[in-house]
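I'd like to ask some things about the structure below.
The complex appears here without one of its protein chains, the remainder shown in place.
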Amino acid sequence: MKRGMSPINLTVLTLGFAFLYLPIFILIVFSFNESKLVNVWAGFSTKWYGEMAANDALIDAALVTLEVGLVSSTLATILGTMAAVLLTRFGRFRGRTLFAGMVLAPLVMPEVIIGLALLLMFLSLGLSRGTLTVVIAHATFAMAYVTVIVQSRLMSMDRAIEEAAQDLGCPPFRTFLNITLPIIAPAVIAGWLCAFTLSLDDLVIASFTTGPGATTLPMKIYSQVRLGVTPEINAISTLMIGVVTAGVIAASLINRRSHRRQGRADAPPRPA
Amino acid sequence: MNNLSPLSELTERWLRPAVERVPRGLAIGIPYAWLLIFFLAPFAIVLKISFAEPQLAMPPYTSIFEFLNEAGDYFSVELNLGNYLLLIEDDLYWRAYLNSLKIAAISTALALLLGFPMAYAMARAPERWRGPLVMMMILPFWTSFLIRVYAWIGILKGEGLLNGFLQWLGLIDQPLAILNTDIAVYIGIVYSYLPFMVLPLYATLEKMDESLLEAAADLGCRPFKALWKITVPLARPGIIAGSCLVFIPVVGEVVIPDLLGGSETLMIGRTLWSEFFTNRDWPVASAVAIVLLLLLVVPIALFQRHLLVRAEATR
Partner (left out) sequence: MAISTPGSSAARRGYEPWDDPNATPILKIAALSKSFGPVVAVDRVDLNIFKGEFFALLGPSGCGKTTLLRMLAGFDRPDSGSIMLDGADMTAVPPYRRPVNMMFQSYALFPHMSVERNIAFGLKQEGLPAREIKARVAEALALVQLPDHGKRKPHQLSGGQRQRIALARSLVKRPKVLLLDEPLAALDRKLREETQFELINIQEKVGITFVIVTHDQDEAMTMASRIAVMDRGRIAQIATPGEIYEQPNSRYVADFIGKVNLFEGNLVGGETPLVRSAEAGCDIVLADAPGLRAGQRLWVAVRPEKFEISREPPPPGSTNCLSGVVWDIGYLGDVSTYRIKLDTGKMVVAAEANRVRRTERTITWEDRVYLRWTPRAAVALLN
């Protein structure tokens, strides 16, 4: 496009992004408020961060959340990558339609249904509810997101690259490890990050599938929010937003750099 | 390779191919088994329990299968349709279903109305701006959903920032009651789900060839008409995908009506939640879930077909 943006488009974007960002911005500002009231500015203070750090229950919940997030996202990444390979590289095996349906359904399925269904499954399997059940639940629904991300990368990759490896004597599984995986690595990492934040964020499914002693941070925040708005929650929220923002920006920079480094040498040829 | 000994013939023809097929078998088997156990089977159990009766025990429902002798030679199946009858008889449930569908439909329309101009503006932005703009659209999605809903409580409260701002402007004398109404729920839903609408729309609009609009203008089509006749039809896949991504989860939404809505904001996800956690009536909760799933089967199937068709098309 030769010209810049039209005034109408510029206005639309300014207003739209203001709508998206203003609430978060206000939330961050009031986490530094001296007063306990979240609508009256009474001067700068970091005392709510101190209170947050002293709140053992909150810290425990944060640790549980982190543990669940790390394990479940890793599991989801492994399963989701396998599912993506299955959907893009295995042709039409028996039961493919059912598989595709199952793997993508959690993308839109209401969380209450997934949570309830998984809880009832865990009970009938005799699994005691706790960190493990939340991990399984999160891995199951985050797997769908990993699958979509990795699948789109696999589809944009030139299949001839994998065929070339096999042609040069490399069996399929080794081809996947030595050739495919390094090439799709940025997508796999992006999938992992997505699964991780979904796990950190989830309230509904965790509420259903958790048990005593495995309260996650969103559950903790939710129970406090229902009692009322406090600057301490603003402080936690600000911290979480900061961590995630830094992570996402770092990931996108890594992704862009590796993209530039590889160029488009792995893209499929365009039909003449 | 022509003259193989019987042993190496055996390994070459049968053993090696069999061993080489193991990774393939595992690659299909593991994710498949996982989804069967943790995705498909759970729904069968929900269906089963929706036919049970609640009881004060753990698990808090009766078994619908009963073995009539010790060896298990005979067993009876006792289907209890009472939970489903309750859903029909008690108007709380069907009003909750209808209200959820209404709220989801209106929020989807609002998100489309707000999201389309944004996606369009992003797609028409100079190329070097597009990456950062997409990034800015995704970033709120990465920050906690709960926190973003929470942020609105402080804004919409009676003595919150919005009312304070409006009073300062002199537009109103008395604070408006926004929090704990349906309006707050709409604001919260559109706010939370906007990126899900904008990103698929952007993806289709960005691919659109701008010369199509130039061609339309060249042929004497006015810009607004061109938008309606060319841009909107071409963006149809994005509109369908975005609408599904908003509509379906919103029907089952729990957190937003709970935190921003009032006690009269009936939504079925919230009803299910309270049946389960407050009333501890798991069979009714299961029946609610089954009916909800049946309501959503059509849009979910539509969405999946859209995803698969697109996947096949790009192959």
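The letters A and B name the chains in turn, as written, and every chain counts its residues from 1.
We adopt the following convention: a residue touches a chain if its C-beta (ideal position, glycine included) is under 8 Å from a C-beta of that chain, and two chains touch if they have at least 3 such contacts.
Note that the structure is a prediction, hence the values are computed from the model and not measured.
K.L.:
Please pick, from A:A165, A:M219 or A:I241, the residue that touches the omitted chain in the full complex.
P.N.:
A:A165
K.L.:
With the full complex in mind, choose from A:G50, A:G95 or A:P182 the residue touching the hidden chain.
P.N.:
Within the whole complex, the residue contacting the unshown chain is A:P182.
K.L.:
Going by the touch rule given at the top, which residues of subunit A touch the chain that is not shown?
P.N.:
158, 160-161, 163-172, 175, 179, 182-183, 261-266, 268-269, 272
Here is the rule we go by: only the chains that are shown with their structure count from here on.
K.L.:
For subunit B, which residues count as touching subunit A in their complex?
P.N.:
For this pair, the touching residues of subunit B are 20, 23-24, 27-28, 30-32, 34-43, 45-46, 49, 59, 114, 117-118, 120-122, 124-127, 129, 131, 133, 135-140, 142-148, 150-155, 157, 159-161, 164, 191, 194-195, 210, 244-245, 248-249, 251-255, 258-259, 269, 272-273, 276-277, 282, 285-286, 289, 292-293, 296, 299-300, 303-304, 307-308, 311, 314-315.
K.L.:
With touch defined as at the start, can you tell me which subunit A residues reach subunit B in the complex?
P.N.:
Residues 1, 4-6, 8-10, 12-13, 16-17, 19-21, 23-24, 26-27, 30, 38-39, 79, 82-83, 85-87, 90, 93, 95, 99-113, 116-118, 120-121, 123-124, 136-137, 140, 143, 148, 151, 155-156, 171-173, 176, 197, 200-201, 203-204, 207-208, 218, 221-222, 225-226, 229, 233, 237, 240-241, 244-245, 247-249, 252, 256.
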